[in-house]
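Pasting in a structure now, in structure tokens, and then I'll have a few things to ask.
A single protein chain has been omitted; all remaining protein chains appear in their positions.
Coming up: chain A.
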Amino acid sequence: MAACVAVIAKENYPLFIKTIPTENELKFYYTVHTSLDVVEEKISSLGKNANDLRELYLGLLYPTEDYKVYGYVTNTRVKFVVVVDSSNASLRDNEIRTMFKKLHNAYVDMLCNPFYKPGDNITSKSFDNIVVGMLQQD
């Protein structure tokens, strides 16, 4: 389903990146890295009315030739980026949303671990399992 799932810290360094075709990992690194530009732009354009309840889901960040990049930002500015194969037409906006919701929940669960220091790389196995599940689904 998803080709790459990334969790990016508030300061824009990666906390966690997992890709499914692992041999082309670097390409996804570049994709996710460049998508941060769009994320930042979207956040800053929204940030003006900060009091409003912000929509966490940012929608399609940009399409590439083979993939579509979606973004999601938590209230603490932790970014989730999901890269989806663009040939997969069955994926609707709603599915992407639920994917992010799931990812967010997993992240929150992981964060509840008292031994995890926010800002460290995510090494949690259960989080990894959930992400792997998202990557492999169908």
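As a working rule, contacts are C-beta pairs under 8 Å (C-beta built on N, C-alpha and C of every residue); 3 or more make two chains touch, one makes a residue touch a chain; residues count from 1.
We adopt the following convention: contacts and distances are computed from a predicted model.
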Among "Trafficking protein particle complex subunit 9", "BHLH domain-containing protein", "3-hydroxyisobutyryl-CoA hydrolase" or "tRNA-splicing endonuclease subunit Sen2", the omitted chain is listed in UniProt as "Trafficking protein particle complex subunit 9"
The listed residue (A:Lys42, A:Arg77 or A:Lys102) that touches the chain absent from the view is A:Lys42
Of A:Pro21, A:Gly119 or A:Gly133, the residue that touches the missing chain is A:Gly119
Note that chain A touches the absent chain at residues 9, 11-14, 26, 29-30, 33-34, 36-38, 41-42, 45, 62-63, 65, 119
